[in-house]
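Removed: one protein chain of the complex. Kept in place: all other protein chains.
What follows is chain A.
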Amino acid sequence: MLMLGQTIFNGIVIGSLYALVALGLVIVFKSTNRINFAYGQMAMFSTFIGYTLLAKFHLPFMLAFIGALVFSALLAVLVRNILRPAKSESSVIVATLALYMIFTAVAGIIWGWDPVSFPQVFTGEPFSVFGIIMRPNDLFNILLTVILMLMLFLFFKFNLNGIAMRALSQNLVTTSLMGASVNKLFTITWAISGILGGVAGILVAPTSFLDTNLMAVFLLKAFTAAVLGGFTSYPGVVIGGLSLGVMEGLVSSYISTDLMDTFAFVLLIIVLLIRPEGILGKRIRMLGKTSSTEESGEFDSSRPGMSMRKKLAFLIVSIALPFVFQGNTYILYFAVLTGIYMILAIGLDFLVGYTGKISLGHAALLAIGAYSSVILTSKVGFPFWLALLSAGIITGLVGLLLGFAALRLSGLYLAIVTLGLGTAVPQILLKWDEVTNGYTGLHAAIPSIGFFIIDTEFEMYFLVLAIVIVTIIVTNNILRSKIGRAFVALRDSEAGAEAMGVQLAKYQILAFVISAFFAGIAGSLYAHVVGFISPADFSIWNSLLFISMLFIGGVASIPGAMLGAAFMTMVPIFFAGSKSISAILFGGALLIIILFFPSGLAGFYKVGLNIGKRLFSRNSIGLKGPAEEEGTNVATRNK
């Protein structure tokens, strides 16, 4: 009984922090319809500012606390302004992911990657109430959370700005017609959200250590709390946070501590499948369903493909490359990795580009492919080629399950669930060490086909090249058939597609299966090429890199996916050793591209080509006369 009381008390302490972060997310979501995946990293950053004020400038705690909160509010307003050009929901999601990368990397550069310890607000002796041990700091957490919630409640109820903000969440145009300054209200909303995050960060930091990952898992839990309470109701979100904290405590004391972190993810899935509107929420309008303003990649199933000459050039270059760099295993190794990521990115594009479904957890699928392949070769004794195929099929089956779950989720919810998958799978791999060998990881067998052993980078290059080519051909065939058209039709208009006889469920699930299959193949190749895998290879960070590949390269375009993969693999070479610089570069590139150049690098190429053409034809008008100009036009059209 005593233990139960203690567990519940501890649960409420941690749950009130979940509630704070969840409230910060929901306030912004309700008034601006934007979801901020960088929220956790912003809180982490503000906490570091607080840490600097404390440790470097030796300010008293309260001053440092307030300083950090002011910074946090300003940072949130800055983020709000950065996100302003974003047009669609998916571009907001991706832009906040870019900010996630940038904040993490900048914090890493300033404060280093090693954890530091952060002091508690109150360091008094713990005391006991009815046998439950409480520390003054715990009570401070709960008290502060309650005060903040009360203040928010009063603000929304009685302050004119608060009332206007409630009106705003109902109807933006009418509220602005009533004379409320939308801009000012949005700024206030984001500032409040920033303060809540800052408070949570400073309260969370003493419970563990302060490092760049402080809020990563926390954010997922806040999402769970928000979903649990219903994304739209403030009291619901608070109840969601508290009950998540208590339930987690119960699971870890009575079932297993190992399950604690994955519990949130499992709960998230269950809630979304059974009661997506949460405890107190109303059914929110499903994000992503109405794609009227969405920028989507153009599609033409009968566009002439690459000319024979280009195909040949591509083939010659890719075959010649390893001979040129035969002695340089370093470059060959990265070329092989690039090929593997190309397969993954093309697969991911089936979802993100062609079907319009987001996946923020593709590293989890890569991991499933990699581990299945290694286990099948080393423990079951499968030959490499069979393990490769099986890895694809096993991961494809996982994709099937994900596809079924995704039928009921769209936009925001799908993003949260896949983010959850991406967070949960590496943790499961860590904990399930009889099979996966935990932290230590697994060695992968050297790939061989028949008697031919593939053990040099030079040979691996050709193995991967062959699979990349098959991937491109198959993808092209699928996209240029009724299947590809059905994907894009569903993306553009679900109602229209269904009226034309496209089975929504079948094609949506098929897109997940194809995407997962390619991820599995890529995972298997990754494992056998690198020779060693551990959970750290498949963290949520990698999932973010994969989604960045697509958007940087250009969505809904095979060359786009390939360019993106090449960019993301090759750039770190030039900044060898500096994870931070390349992360800032990726994050920055991603942010600029998502906000201003929706068609990515592949789009740059097209724009460049057009400018080139125009210059060329203008020259020909002046120099050669109209007849020849027509000739050049025909020539360019035939290309």
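One rule holds for everything that comes next: a residue touches a chain if its C-beta (ideal position, glycine included) is under 8 Å from a C-beta of that chain, and two chains touch if they have at least 3 such contacts; residues count from 1.
Just so it is clear, contacts and distances are computed from a predicted model.
J.: When you check the chain that is not on display against UniProt, which of "FAD-dependent oxidoreductase", "Redoxin domain-containing protein", "Tol-Pal system protein TolB" or "ABC transporter ATP-binding protein" does it turn out to be?
T.: Listed in its UniProt record, the absent chain's protein name reads "ABC transporter ATP-binding protein".
J.: Considering the whole complex, which of A:182, A:428 or A:478 touches the chain not shown?
T.: Of all options in A:182, A:428 or A:478, contact with the hidden chain holds for A:478.
J.: Touching the left-out chain: which of A:488, A:589 or A:602?
T.: Missing-chain contact among the listed residues: A:488.
J.: Which one touches the absent chain: A:497, A:519 or A:568?
T.: A:497
J.: Can you list where chain A touches the absent chain?
T.: 296-302, 474, 477-478, 480-483, 485-486, 488-489, 491-493, 495-504, 510
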